[in-house]
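Only a single protein chain was left out; the remaining protein chains are all shown in position.
Every chain is named by a letter (A and B) in the order it is written, and numbering of its residues begins at 1.
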Amino acid sequence: MGSRYLVRKTLGAIFTIFLIVILNFVLFRMMPGSPDRILLRNPNLSAEAMAAVRARWGLDKPLLPDQLVDYLEATAAGDLGFSFKFHGESVTDVLADRIWPTLILFGLGEILAVIFGLALGAYSGWKRGGAVDYIGNGLSLILYSMPYFVIGILLLGIFAVGLHWFPTSGMLTIGGNNDTFASQLLDFASHLFLPLMTVAIGLIGQYSILMRSSVIETLGEDYVTTARGKGLSSGKILRSHALPNALLPAVTLIAINLGYVIGGAITVEVVFNWPGLGTLTVQALEARDYPVLQGIFLLLSVSVVLANFAADLIYGRLDPRVRA
Amino acid sequence: MTSEARPEAAVRNERLRLRLRSIRTFGQRFAARPDGVIGVVVLIFFSILAIAPSFFVGDLQTVTSASGLPLDPPSLGHLLGTDELGRDILNLTVHGTRISMVIGLLATVITIVLGALVGILAGYVGGRTDTLLMRVTDFFLVLPTFVLALILAPIILDLVGSGSEVFGIRVTLIVIVVVIGITSWASTARIIRSQTLSVKERAFVGRARVIGSGGGHIMWRHILPNVMNLIVANTVLVFGGAILTETTLSFIGLGDPFAPSWGEILNAAESAGAMGLGAWWYVVPPSVCIVLVVLAFTLVGSALDDVLNPRLRVRR
Partner (left out) sequence: MTEPVTDPVRDPVLEAQAIIRGRRQWPLPRQADPNAPLLVVEHLTTRFKMAGGSVKAVDDVSFTLNDGEALGIAGESGCGKTTTALSLVRLLPGNGRIGKDSSVKLFGIDLAKKSEDALRRYRWREISIIFQGAMNALNPVRRINEQIAEPIELRLKANKADALKRAGELLELVGIPARRGQAYPHELSGGMRQRAMIAMALACDPAVVIGDEPTTALDVMVQAQILELLERLRRELGLSLILITHDLSVIAETCDRVMIMYAGKVAEEGAVSVIFTTPATRTPRS
C-alpha cells in the first residue's frame, strides 16, 4: 500500500483523537457555570472528597493552559478521574470491568451481520426480482425502521418471557450451580443468544440493503459487459468482477455505520440487562456521574476513530486507486 | 410605462404557469410509486393525530387523571390497556404522536438549515473556507454523534435547569431537539456541498457573476433553488432519522415523563418491568407507531429521491 496513503490516514486518525480529547475537556470544564456545577454536583461527595477532587483536578488553577495541560497529562497516563456513583473507583477500572461484555456482544454481532448481511445482499442484487429479493428487501426495510431496542423487546417478549427458551436478563445466572467450564459456557451462551440476535438482526438489514444496491450498480458497469463478452460464466463474473468492486462501498459504510450503531447497542444492553458499557452509560446518566460519562465518551469516540482507521486500511488493500 | 409593465406581468404569468405544470408532472410521477403513496398516507394519518390529539382521545392523562387500574390488559373501556399508573395507553400513544413528531420536526429544521448553510457556503465559496468547513464536518461525521448527544443533553439540562417551559414546550424536549440538530447536520452538509459544486459549474452561475451579482445573492437566488430538490428528499429522510434518534435518547432516560414521546413511554414501560410482567399492550402500541412512521418516512424519502433526482440508468 502506498506510504503516502498510510501516512495520511494515520496522521488523520491521530489528529482526530486529539480533537476528541480536547472536546472532552471543553465539554466538562469550559461550559458556562464552572466545572463545579457539573463535576461536583454529586450529593454523595463529602466536603473533604470535594476538596480533594478540586485539588487533584486543579480546578482552582486557571483554565488554560494549566488545567488543560494537567488534563492532557492525566489522560495520556490513563487517569480518567474517579467515579461518583461507584464510590470512588477509578473510572478506568469501572470501564475495564464492563468493556468485555460489550466487546463480545457487539463484536460477535457485527461479525455475524457482516457475513450474513453482505451475503444476503449480494444474492438479492444478483438475482434481482426473485422471491428472496422482494422478501429480503421488504424485511430489511422494516428492520431498518425499527430501533434496536424494539427488536430486542420483541425477541425478549416472544422467546424469553413467552416461550421461556432463554433467560430474560443478565449475563450469567446469579447463584447458579455451574462449576464446570462447559456448563458455565452454556449458561453464558444462553444469556448471550437473544441480545446477540438483536444486534445481528438490526445490522443485517442495513448491510444487506447496502450490498444489494452496490451489487446492482456494479452489475451495470461496463467491465461487467466486457466480462460477459469474454464468455465467462455468471458465477465467475460475480466472483471475480462484480463482488470485489461491490465490496468497496460496503467497507466504507460499515465503518461509518459503527458510530451510529453504538447508540443502538447501548439500548440493547438496557433491554437485556447486559452488564456492559451500555448499561453503565444509562446508570451514569441517571446519577450524573460525569467522570464516568467523560470516560465513556472518550473510549467510544476513540474506538470509532480507530475502527474507521482500520476500515481505511482495509479499503486501501482492496482498491488500488486510492493508494497514492 | 404600460409598454414596460406588460412584459413584466407576462413573465410573471409564464413563470407561474411553468411552476404549476412542473408541480403537476411531479404529482403524476410520484403517484406512480406505490411505496411513496403508502408512506404519504401513513404520514398524513399520524399528522392528523399530532395536530389535535385531544380531539381524538381527550387531554393527556396524568397520575391524577388516570382513568383505569394499573396494568390492565386491553378491554372495551381501555382499548390498549393501561400503564402502571392506570393511564390509558391509547391516550398516551396518541399524545405521544404529537410530541414525537414535533420534536422530530424541530430537530429536522435545525439539521437541514445548518447542513444546507454549511454545504452551500462550503461548496460555493470554496478555497480555505471550504477546507475549514469540511474538516469540521468530517470531524462531526466520525464522532459517534449519539454518544455526543448523550453527553450534551444532561450538561445542558443541568446548566439550564429542567421543568421550565420555552414557547410552550418543555425545556427537556428543547434540549433534545437542539442536541439532535447539533449532531446530525454533518451528512446533510456533505450531500448538499456535492450538489452545490456541480450547480456552481453551470452556465447561469457564471453569467450571474459576470454581471456583478454578489455571492450571497447568487447563493440565494441561483444555487439554493437548484439544490432544493435534493434538500427536500434529504429532509424527509432526516425527519425519519430524527424520530429514531429521539426515541433512542428518550428510551435511555433523557426524555420528559411529563410530556411523554413514544420513546419515553417505552422507557417508562421498561422501568415498570412491563415485559417481565407480560404487559405487552404497554410496549406494542408505541413500538408499532415508531416503526410505521419511520418506515413511511423512508419510503417517501426514497420515492421522492427517485422522482426529483432521476439518475440516468444506462443499462437495465
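What we mean here is this: a residue touches a chain if its C-beta (ideal position, glycine included) is under 8 Å from a C-beta of that chain, and two chains touch if they have at least 3 such contacts.
As the structure is a prediction and not an experimental result, all values here were calculated from the model.
Of A:Leu232, A:Leu253 or A:Val302, it is A:Leu232 that touches the chain left out of the display. Summary of contacts with the chain left out: across A:His191, A:Arg212 or A:His241, the touching residue is A:His241. Interface residues of chain A facing the missing partner chain: 221-223, 225-233, 236, 240-241, 244-245, 248, 318-321.
One rule holds for everything that comes next: only the chains that are shown with their structure count from here on.
Against chain A, in their complex, chain B makes its touches with residues 139, 141-148, 150-152, 154-155, 158-159, 240, 244-245, 247-248, 251-254, 263, 266, 270, 275-276, 278, 280, 283, 287, 290-291, 294-295, 298-299, 313-316. Put simply, chain A touches chain B in their complex at residues 16, 19-20, 27-28, 31-33, 37-38, 41, 141-142, 144-150, 153-154, 156-157, 161, 168, 219-220, 225, 256, 258-260, 262-264, 266-267, 270-271, 281-282, 285-286, 288, 293-294, 296-297, 300-301, 304-305, 308.
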